[in-house]
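Removed from the display is one protein chain of the complex; every other protein chain stays in position.
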Amino acid sequence: MTLSFNAETFRDDYTFANSPTAIRAFPFPFERDDYTYTVNIEQHVPGPVQSATEFPIHIDEHYVAEMQDRAITLAQDPLRCQSLPHMMTAEWDLVELLMTSMSTHYPETFTLTRDGNRWHWINRPLGLDQTFTFGDASTLPQGPMEYITRQCQGDFCLLDQRDDNLWMDAGMVTTQADWSLDFDLGMNFMEWHAPVPLAHDLGVFERALKFLLNLQQGRPVRRLNWTMTINPRLDTSPENYHRWGIDKASVTPENVGDKVHLRVELQALWRLPRSNAIVFSIRCYLIKMDELVTQKKWARRFHRVLASLPQPIADYKGLARFRDTTVAWLSRHDDGLPTSPGFAPD
Amino acid sequence: MRRPSPDRLTSLRDMTMQPTPIRSRPLYGTLAPVRQATRHIVLAEGEGASAVTDAFRGHDALARTSILFSPAPRSADRRPATDLASLSCEALHVASGVEDLLAELATTLSSATMGTRLYISGSEDFIGRARSEALQRGIDADAIQTEHRGAPTRRVQCVHCKGFTDGVAASPTVCSQCGLYLLVRDHYSRRLGAFMGVCIDAEAPGEIPPAEAFGA
Partner (left out) sequence: MSGGVQYPVRVIETEALSPTVKRLRLARRDGQALPPYSAGSHTVLTLDGGTRLIRNAYSLLGSTLAGGAAYEVAVLRSPQSRGGSAFIHDHLTVGTALNLSAPINLFPVNRTARRHILVAGGIGITPIAAMAAELAALDLPFELHYAMRDTASGAFAAELTARHGDRLHLYVSERQERLSVRDILDRQPLGTHLYVCGPERMIEGVLADARTAGWPESALHAERFLAPDGGEPFALRLARSGISTVVGEHETLLEAIEAAGVDAPYLCRGGACGQCETRVLVADGDLLHADHYLTDSQKSCGQTIMTCVSRLRGRELVLDL
């Protein structure tokens, strides 16, 4: 399958849009018509053909535009990509994971040739052709993590494992739902989750940490998380919140379909071989309400989920300013018929 | 019961409408010299000196103890330095201010060996800065003890311009570097030694709730 790439933007004029194929591949995160909180971790095994989970690393029509948007964000704020000195081995592990996966599953787009430590990487859509020595950072134009994550959709965090904890010691984070790599860098698992309300008291993070400390090579896991974003903006960082926060006040009954987006994060975790670190990938998918309602099942279900969402969760996700307007708009697309089981569109 | 305040940016609106006092912050203890330590390095600022005299007076550890002291900002009180001198520790360095103390700390730690324990007491912002500096010099986090004495002031980093504001007593506060009104979030970085400050009126420009002082 040859990929074609959209010319589109995630800022200023916001021309981002999903094709019908991309809409059907969207990782719709609701399995039922009412909201239930679940940690929903599952094995990161191949999903249906042409879905977001068909391959371990998903490259789609937004690839080139997302990489251009990342470059703009990094030019304005280089601290979105940082790595503590002891993470170099994990950086190389990440290079291997991403280059291997991308070239295996998208061979017409990416090619990797390995001859011992002599590696040759070709990225056709970005026009890159790089020969380098695996393990020797001086042979790449940027650090290994920065080099490859400038070429792969999704944010990536490298978690060092020590003292029976995981430490956020490196990352490329430009499409985050309002958390700061620069601030969280060097924190352990409990510290970087400290702001999340309630879950600590439920012991959610203790259990999740215990699970992840025993995460095994070759057994990656994934989960879906969701929130909503006004305008198809990838960079909803705290750093720029004073610029984009005002967008939340801009939703009207007339512009819901175009402005309000469901934002889904496909999060996956892999144990890395040489470093024993874990890579935590956070791939962001956006879909505007006009696109979502092209799938009748999703329109009905998302209307019901959003309407039944408990207020504290809505507050936590920051939906307060536009939830009612959005529910009212979605109600026009919900005929009350039952929905079929599962996530997939009908 | 601990009541975590909603802290994601996206919940700021609710916080601005109904300000919630920040309930969690780094936990501070009471200084207690570790008997097995081969060397004790003590950092005290202002009223922190009293925690040091409480913990160390008459202790065997004093023969292996170096104390670095800085007066509290804008304080001319000489008494804490005199009290520390009366302990008769191995070495006492009275710094002109926090910058001077931290420079001295860097020198001291550069030749320190395993078995060294570090004790820090003073305002919250002092503890944060001193611990951050010490961690960068390679000391293990569990070789550091802290005790809070003095003002409950915080060091805040503005997430937008990355500038630090010291001695913050209430939230919201004004960033000393870029001038934005910042909510001081309940999120603390040991690496930076600071709390996160985030623009409080991004969604409703000009709507600034009254400042609430941090509890002691």
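We just call them A and B in the order they show up, numbering each chain from 1.
As a convention for this text, a residue touches a chain if its C-beta (ideal position, glycine included) is under 8 Å from a C-beta of that chain, and two chains touch if they have at least 3 such contacts.
Since the model is a prediction, treat every value here as computed from it, not as a measurement.
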Residue among A:68, A:276, A:294 or A:339 that touches the chain left out of view: A:276
Listed residues A:53, A:161 or A:281, member touching the removed chain: A:161
Candidates B:34, B:92, B:161 or B:178 - the one touching the absent chain: B:34
Among B:109, B:161, B:174 or B:208, the residue in touch with the chain that has been omitted: B:109
Residue ranges of chain B at the interface with the undisplayed chain: 34, 36-38, 109, 112-117, 137-143
Touching residues on chain A - with respect to the absent chain: 84, 86-87, 89, 160-163, 210, 214, 216-219, 273-276
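Rule of thumb we're sticking to: only the chains that are shown with their structure count from here on.
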Distance between chain centroids, defined by C-alpha means - chain A, chain B (Å): 35
Parts of chain A lying in touch with chain B, wherever the complex brings them together: 79, 177-180, 182-187, 191, 194-198, 200-201, 227, 238-246, 248-249, 312, 315-321
Interface residues, chain B side, partner chain A - complex: 2, 4-14, 24, 157, 159-160, 162, 180, 185-192, 196, 198-199, 202-205
